[in-house]
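Apart from one protein chain that is not included, each protein chain of the complex appears where it belongs.
Right after this comes chain A.
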Amino acid sequence: MGVEALALHGLSIRLGGAQILHDVTLNVPAGSFTCLLGPSGCGKTTLLRSIAGFAPPASGDIRLGARSIADLPPEKRGTAMVFQSYALWPHMTVAGNLTYPLKLRGIVRAERDARAEALLDILGLSGFGARKVGSLSGGQRQRVALGRALIIDPPILLLDEPLSNLDAAIRRNLRGELRRLQQRLGITTIMVTHDQEEALAMADTIVLMRAGRVVQVAAPQDLYARPADLDAGRFLGVDNMLAGRPDDPVAAATLGFRSMDARIHATAPQDALVRHGTVLDCAYTGGGYHLQLQSGAEVISAVSGVPVTPGSQVCVAVPTASLMAFGADQMLLPNGSPPIAETVQ
């Protein structure tokens, strides 16, 4: 069918009186890997299900390539979805699951079997064809579910938290495997996840969602360095949010930074955000120490290579490059706003 781009225009969805999606507009380029990222209940799964045809839109349009698919029933859309629970059919064998979509398309048995065989090879499941689905491990089921979706050579692949039911170690392996497979096939892929690490590691583009709206669409590096607002920052692991002061190197209502960028210094360095505080707690985290500091009314998380006695007074500094400046409206301030320290002095 070939790879196709996906476009959503002003998509709104209501379920049982509640507005799940508000006016979502999104362009997914052909062959890209896009992650829908957000906390649970943000509407990311509903968005994916609406693309597959399981959540009828109240308004808006869904276009796959040149054609609108918003009014088509699920079976006519040609999207291939991998469900979070995998949704393999337990009354069929592994090969039966893989070949069912081909059977629906009227492909003869010999070719069905040959294609299933080839796919099982690609998935590293050779010889599993005659097995019952129930006898497979979680990772194997996940591969079969993926294979069943890919066997129809779909224009777009939809993944609903495909790795969330797996052990951490298997998950990390499959992440890379899935990404390589996607790149090799060049298939347009949309994956739903609540795991920011997974999204950062796999996606070309991350769509950050909150409360049924798209908050930010950005490449992983941009999203990580420049979250659109305070909540987005918090969701992406910006664990320090301090009220800005006039003598800070960046002018902002709120300054955000990650604790791994905040280090203890003997003397205050240049070109950095500096705060003084009392050490509340010092915990060993393997590679170093994680500190909690009381600085005025605020608590700061920081890291240190050496242990620090709780109760001692320290100076913590964050390089200006690691700071995120948010305005009074909680939105990220545009880059290059003049550091207030220079203009005041």
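To be clear about the criterion, contacts are C-beta pairs under 8 Å (C-beta built on N, C-alpha and C of every residue); 3 or more make two chains touch, one makes a residue touch a chain; residues count from 1.
What we mean here is this: contacts and distances are computed from a predicted model.
Asker: Can you tell which of "N,N-dimethylformamidase alpha subunit domain-containing protein", "Pyridine nucleotide-disulfide oxidoreductase", "Aminomethyltransferase family protein" or "ABC transporter permease subunit" UniProt lists for the chain that's not drawn?
Answerer: "ABC transporter permease subunit"
Asker: Specify the residue from the set A:T34, A:S50 or A:T79 that touches the hidden chain.
Answerer: A:T79
Asker: Check each of A:K44, A:R148, A:H194 or A:R263 against the chain that is not shown and name the one that touches it.
Answerer: Checking each option in A:K44, A:R148, A:H194 or A:R263, the one touching the absent chain turns out to be A:R148.
Asker: Where does chain A touch the missing chain, residue by residue?
Answerer: These residues of chain A touch the chain that is not shown: 52-54, 73-75, 77-81, 83-85, 87-91, 100-101, 104-105, 148-149, 152.
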